[in-house]
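Sharing a structure, written as structure tokens. Questions coming.
One chain of protein is taken out of this complex; the other chains stay put.
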Amino acid sequence: MVGETARVAPALTRQDFVSDQDVRWCPGCGDYAILAQVQKVLPELGIPRENFVFVSGIGCASRLPYYVNTYGFHTIHGRAPAIATGIKSYRPDLQVWVITGDGDALSIGGNHLIHSLRRNVDMKILLFNNRIYGLTTGQYSPTSEFGKKTKSTPFGSIDYPLNPISLALGAEATFVARTIDSDTQSLSSVLRSAAHHKGSAFVEIFQNCVIFNDDAFKEVTDRQLRSDNMIQLEHGKPLIFGKNRDKGIRVKDWKPEIVTLGQNGITEADLVVHDEHSADPTYAFFLSRLESPEFPVPLGVFRSVEKETQDQLLEHQIKAAQEKMGIGKLEALLGSGDTWFIKGDTK
Amino acid sequence: MVGETARVAPALTRQDFVSDQDVRWCPGCGDYAILAQVQKVLPELGIPRENFVFVSGIGCASRLPYYVNTYGFHTIHGRAPAIATGIKSYRPDLQVWVITGDGDALSIGGNHLIHSLRRNVDMKILLFNNRIYGLTTGQYSPTSEFGKKTKSTPFGSIDYPLNPISLALGAEATFVARTIDSDTQSLSSVLRSAAHHKGSAFVEIFQNCVIFNDDAFKEVTDRQLRSDNMIQLEHGKPLIFGKNRDKGIRVKDWKPEIVTLGQNGITEADLVVHDEHSADPTYAFFLSRLESPEFPVPLGVFRSVEKETQDQLLEHQIKAAQEKMGIGKLEALLGSGDTWFIKGDTK
Amino acid sequence: MKKQVEEKQDVVIRFAGDSGDGMQLTGMQFTTTTATMGNDLSTFPDYPAEIRAPAGSLAGVSGFQINFSTRDIRTPGDAPNVLVAMNPAALKANIKDLEEGGMLIVNIDAFTDGNLKKASYAANPLNDGSLNRYEVYHLPITTLNTNSVQGTSLSKKEIDRCKNFYALGLMFWLYERPLEITTQWIHKKFKGEIAAANEMALKAGYHYGETAELFKKHYRVPSAKLAPGKYRNITGNEATAIGFVAASQLCGKPLLYASYPITPASDILHELSRHKNFGVKTLQMEDEIAAAGAALGASFSGGLGLTGTSGPGLALKAETIGLAIMAELPMVIIDVQRGGPSTGLPTKTEQADLLQAMYGRNSESPLAIVAPSTPSDCFAMAIEACRIALEYMTPVIYLSDGYLANGSEPWLLPTIDSLPKIKISHPTDAATFKPYLRDEKTLARPWAIPGTPGLEHRIGGLEKENITGNVSYDPKNHELMIHLRAEKIARIAQSIPDAKVFGKEEGELLVLGWGGTYGAITSAVEEMQKRGHSVSSLHLRYLNPFPRNLLKVLNSFEKILIPELNLGQLAFLLRGLYSIPVKSLTKVQGQPFKVKEIINGIEEILKTRKVETWSEKRLASPQH
Partner (left out) sequence: MKKQVEEKQDVVIRFAGDSGDGMQLTGMQFTTTTATMGNDLSTFPDYPAEIRAPAGSLAGVSGFQINFSTRDIRTPGDAPNVLVAMNPAALKANIKDLEEGGMLIVNIDAFTDGNLKKASYAANPLNDGSLNRYEVYHLPITTLNTNSVQGTSLSKKEIDRCKNFYALGLMFWLYERPLEITTQWIHKKFKGEIAAANEMALKAGYHYGETAELFKKHYRVPSAKLAPGKYRNITGNEATAIGFVAASQLCGKPLLYASYPITPASDILHELSRHKNFGVKTLQMEDEIAAAGAALGASFSGGLGLTGTSGPGLALKAETIGLAIMAELPMVIIDVQRGGPSTGLPTKTEQADLLQAMYGRNSESPLAIVAPSTPSDCFAMAIEACRIALEYMTPVIYLSDGYLANGSEPWLLPTIDSLPKIKISHPTDAATFKPYLRDEKTLARPWAIPGTPGLEHRIGGLEKENITGNVSYDPKNHELMIHLRAEKIARIAQSIPDAKVFGKEEGELLVLGWGGTYGAITSAVEEMQKRGHSVSSLHLRYLNPFPRNLLKVLNSFEKILIPELNLGQLAFLLRGLYSIPVKSLTKVQGQPFKVKEIINGIEEILKTRKVETWSEKRLASPQH
């Protein structure tokens, strides 16, 4: 099997990645925008179309594979990362994308998610986080805010939410990023980075569910509010944000602080400088704790470090075994261990 | 139902917590020491014996409930946190302990673990980490080191291990600690702190499996090596370690650094000061990344913060509903919604 | 001009439109009003797996059927007499069901080229003569609705959203129903201009019927001769939820319901979570395994632990149910069956989890199974499930289905006194307590709960020593326990009522059913009886163990026909148990039986000679 990009790919266009199936999301659903950016980025990667596999679980988000004209497997709730692990393990030559929702990935599928991350299985995981169960018509999810009233929590949720980025970092993820459905530029750039990352690439995408959780991400999607409520992460650049780009994040005693540039003698030099390649995940974890409304929400790549991938390690082990023991011969295997002969006429 | 400690407890002794079952671990197993400390700490808590419940999954560790003379439920592999959530939700008056292994808690049970932590279900989770599957006779576990040769990995494991403390922190745990089977003092003190924590208390216990992974924690159990290889965490105290207590941990640009007190003008003031109550989990996460052999291994309480517990929130919600709507009457419930009467002789 | 009124015995209406058109709501409003008018009724909502598939697409068609009558009825009706089609896709998907000569009301405004194409219509069916067999009413509902909503600042989109109320108003007029209940509901649900607009639309629709030339007459369906008392209309899921609350009250234990959302079971979670003031604790857990675990934990700690799901979720709960069987703790597992295998047809109905319920666990793991037969019977069987679980210290699977869950019917409210008592006792005497010392009659083990001084003990999933409950690997003890567990479940039969035959107690043919097929089977059998055939029916609500008189009843008939929405699972179970020949009538389309289909099946078997063996395709019969 050859590497993902080894075959010379024909020039592909967005249209090559549009399948013949009717898209069945609600009008106005954020999933449309994500689909569009996925279909835009794929042809840029120089990978033959037939070498992509899209794997998903169950949920509105998980319908995406039907609409992308690649190989696709719409599996069962929460299990996509495990199934994708099998695919990538068996076929390192394929580029594997996992499409999942906040319920699919973090509720029923939480275990498979953390284990594929820690194993650094080479797949791109797009978590469409709408902070709600869309397909089952509106129950709260592990990312729904505390106190949220939904069909299953008429008196408000009493579960503290998970922070998907913190969890992924706690699970040793090598690539972690966050973006928004409505910000096409951030979205396509993050998707591109994820696609190019060799290893598990975990991408949280804020996604608007117009039907059951409309405007859940208003503070970072609303044109008026967003620049004060988000930080665009750029490697090597200080954490600056705000309409006038005059606010920044400083850290003292492990605690983040919002400061204003030019006030009290604060300069860029006082600010935290973004380092997505930091070997220690502590910095990225720190970033993940910047949550609204107290802090601006970081968007972009939190962490991106290199580590040998699970499929590479597996292949190397096989090659090494074959070199050491020789390529296996069935006859030798059958006759391994202690053997003996019975002659034709033994008593 | 009354609170855990409300009933005046009779004076209990260690012996009260010894059940009539033969202990069936291998001679020399670290589990014995843990059992002994558990039985020592329980009578100190002032809780009537009948109000303790020990819940476990499957594995050598998970046999512990049989040996503790309280209510006990030896359940199925990985599911103890979920079952314990049901127990504590239904009966807030009970003190619930979960006994689990590295395979039970982190492999098959990883999802239930992270969800009970984030919900802050009030239970004490003791994870006996021997970095191996004991009961199934020696396969690698999620905490086994990379490259480890075991029955299931004769060529060495290719899975990068999970760090249980990092994972727990990534899952919003309110109490996180680490201790060792052989260090009775650290063990009992951590158990005590966990028992007193109101909320999920997650305790990783390094546990020696003499049969399948002997001396896995040698660097922190060996009398010769240990003082150079571990840091005992004490709230408000700087991170100092070493046989001569002359080494410390300093942090620069998110990266930890070992320094020697008195050298290059380094004083205690340069060192990180331990703060187990830090609201932001970033600091505790930083600590969790101190791993041997580069760094001394922190032992003790990493994090301990207060947050309303799941059972309290649930009870409050019920009380509030009853106050607002009145205690439910069955007749009213049956007849809720639109009703109508049919008279005896309707046409 | 007062229009003519015609009296009808029963009418079946189907409302059909886009997922966004509010057809479920329209149907439900029509139902509520009809119920309070004293008609007997039965409903069948049928909606797509997508939340809102592309507007106008076939995949997005949502339907709601109601059968209402002056007589006792049991099904939502085979073929609608009236079809309201809000767009071409709705017409296309539903017209094949409309009875010959039936009334068809179409919103012609929606018959644009674009919509016709989305519905894969080559030509406009309104003009090509293809609808000649029906009494067609071409109504520009969108326009009429827009005209009727006046003086508001609402957007066109918002106004258009009222058009289902316009259609509903028209139907209210057509079947002589009052508007009050719906207007009240509108004002409870909506505020301000939206409420006003919906009300205007509703009334305009009504007046359109009254005044426009188009409709020559309208219809009266007099109220039914129902037993006297207080009624409400209820869906199966509501009745299930309320039944559990009732069981909790009857046994004096708060209930804990742990679940993970899944169609069509989620509404039970929604309903129960509203009843916190009954001490009801609901937990939405991280998955089905955790939900089963939490329910079992509640049971362990002395509670009424319940968990609910649909087929795929039941598969996930299997291992935990096995633990409940070994630990002998009370627990009810609700499975609202849906179309499978795998994700299958998630919003459609099916009865194909019976064998999963019986055997879907490792080793010999017997448990009790009950199945409600109608939406309101869900209430009674929910209580029964709890009673059995608590009296026999066993998990009980409660098999509902999508058809029962979402369908509704009028329910004569029971008096509290008439409900069964559920007695529970917890041991407290340390001197005599043994965790697995059984009750002589029921074989239930004692339920000692945490907090009881002196009764501290440990249980778990390893084999138990008889009486002490200690771990035991002794071969003979294992065999004894395997038999004791089986025997305990068998003894539940002592506590369940004999199955009652509908019709004569012996004869040529017995039609045997279970679950949501009750209405269709009974109606079909009634019809055949009227036609003079020797046909009776029996409907099983207890599936494991069976009622004690079952074999006797089976032996009283020459032939046995078992209609099921699967490939013959009950039939298989009966043959496996009794080695008797039974014939299956199967339908696996994600849809309930029509009465007609069962009548056809009965006619067929009445023609056939009795056969000794019927082998079924479902078993991978190797004869070819």
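Going in written order, the chains are labelled A, B and C, and every chain counts its residues from 1.
Note that in this section contacts are C-beta pairs under 8 Å (C-beta built on N, C-alpha and C of every residue); 3 or more make two chains touch, one makes a residue touch a chain.
Keep in mind that this is a model prediction, so the values were computed, not measured.
S.K.: If the full complex is used, which shown chains touch the chain that is missing here?
M.R.: Its contacts among the visible chains are A, B, C.
S.K.: Of C:86, C:304 or C:318, which one is in contact with the hidden chain?
M.R.: Spelled out, the listed residue whose C-beta touches the missing chain is C:318.
S.K.: Touching the absent chain in the whole complex: find that residue among C:214, C:227 or C:577.
M.R.: C:577
S.K.: If the hidden chain were put back, which of C:113, C:479, C:558 or C:604 would touch it?
M.R.: Final answer for the missing-chain contact: C:479.
S.K.: Among B:36, B:135, B:225 or B:330, choose the residue that contacts the chain missing from this document, as touch is defined above.
M.R.: With B:36, B:135, B:225 or B:330 as choices, the missing chain is touched by B:135.
S.K.: Tell me where the left-out chain touches chain A, residue by residue.
M.R.: 19, 21, 48-55, 58, 65-66, 69-76, 79, 82-91, 93-94, 111-112, 115, 314, 317-318, 321-322, 324-328, 330-331, 333-347
S.K.: For chain B, which residues touch the unseen chain?
M.R.: The missing chain touches chain B at positions 22-27, 58, 60, 76-78, 107-108, 110, 133-137, 139-140, 142, 151-155, 159, 211.
S.K.: What residue numbers in chain C mark contact with the hidden partner chain?
M.R.: 48-49, 59, 310-312, 314-316, 318-319, 322-323, 325-327, 337, 339-346, 348, 350, 352-353, 355-356, 358-366, 460-463, 473, 475-476, 478-479, 482-483, 485-487, 489-493, 544-548, 550-551, 566-567, 572-573, 575-581, 587-591, 612-624
As a working rule, only the chains that are shown with their structure count from here on.
S.K.: In angstrom, rounded to a whole number, how far apart do the mean CA points of chain A and chain B lie?
M.R.: Chain centroid spacing, chain A to chain B, equals 29 Å.
S.K.: Using mean C-alpha positions as chain centres, tell me how far chain B is from chain C in Å, no decimals.
M.R.: The computed centroid separation for chain B versus chain C comes out at 43 Å.
S.K.: Could you check chain A for residues that touch two or more other chains and list them?
M.R.: 107-108, 110, 142, 155, 159
S.K.: For chain C, which residues are shared contacts with two or more other chains?
M.R.: Counting only residues that touch two or more other chains, chain C contributes 276, 286-287.
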